[in-house]
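Removed: one protein chain of the complex. Kept in place: all other protein chains.
On to chain A.
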Amino acid sequence: MIHVKFFASVRERVGSAKMQLACPPGGFTVEEVLTMVEGQAGTELHDAHLLAALNQQHVPLTALVKDEDEVAFFPPVTGG
């Protein structure tokens, strides 16, 4: 399984803080995970400012995801 987490405005748009997706043998890209999430949540999340993390590190949407990975989607950070 792929463990997907959502934060801040993205969490509110999805309507949930997390989701699990079955992982195909060849794995996914982060962008493909996002497309699957959009299908399940029934909402569009792609936008120029969306950020992603893979196993708690910032990654581009082209990064490869494998079984048991943790993927997160969130808006630009605003800490400090």
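To be clear about the criterion, a residue touches a chain if its C-beta (ideal position, glycine included) is under 8 Å from a C-beta of that chain, and two chains touch if they have at least 3 such contacts; residues count from 1.
Here is the rule we go by: contacts and distances are computed from a predicted model.
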{"item": "Name of the absent chain as recorded in UniProt (options \"Oligopeptide transport ATP-binding protein OppD\", \"Molybdopterin synthase catalytic subunit\", \"Nitrogen regulatory protein P-II\" or \"ABC transporter permease\")", "value": "\"Molybdopterin synthase catalytic subunit\""}
{"item": "Touching residues (missing chain, whole complex) on chain A", "value": "5, 7-9, 49, 53, 56-58, 72, 74-80"}
